[in-house]
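Remarks on the structure that follows.
With one protein chain held back, the other chains of the complex are shown just where they sit.
After this line comes chain A, so read on.
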């Protein structure tokens, strides 16, 4: 647990976030999530509400947001859940941040396929920019986290930065993405080698005629 989140001091957090309340838009959105479930089952809405709360905290602090204790308790109270049960959910999922993160939350996948395809190089690019695992850079821009499989193995190695995936990375392309982000430019989202989603690198090797049109192969069957 060496890189476990260093949960900020409770008293300070309460002073800063004790008065947390939904913005009018988010209040409506929260109610929409709660209304999806039958009465008495409102606890089912805990995950979307926590996500919403994290985003609201992010908007207020111009970061990717996190879940301070008073905010967790606010959600618990709204859903009439024991506080312990909500904090269990928060701590279980890596998508909820228990400590503040920067403007860009860089989640590098380090699971086997990505590791074999060079996630170490991706991490090296991050380290070169002064990032450390589980920490935010002093300028508040980047937070680096190594995560388990994010489900884009065909495009390994990949990172998730905020809500977007950046795939088929190399140390150089990762460095340029980070430079772009730091400079306020929007890098290309998705594959960095120009392929669409997870289609084959270098174009198709079978069913080539399908590229131009919906080719009918049936006549060519032997």
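Convention: a contact is a pair of C-beta atoms (placed from the backbone, for glycine too) under 8 Å apart; a residue touches a chain by one contact, two chains touch by 3 or more; residues count from 1.
We take it that contacts and distances are computed from a predicted model.
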item: Protein name, per the UniProt record, of whichever chain is missing from view ("Glycine cleavage system H protein", "PTS mannose/fructose/sorbose transporter family subunit IID", "Protocatechuate 3,4-dioxygenase subunit alpha" or "NADH-quinone oxidoreductase"); value: "NADH-quinone oxidoreductase"
item: Chain not shown: contacting residue from A:91, A:111 or A:176; value: A:91
item: Chain not shown: contacting residue from A:10, A:139 or A:179; value: A:10
item: Absent-chain contact - pick from A:34, A:69 or A:125; value: A:69
item: Chain A, residues in touch with the chain not shown (by the definition above); value: 1, 4, 10, 69, 82-85, 87-88, 91-92
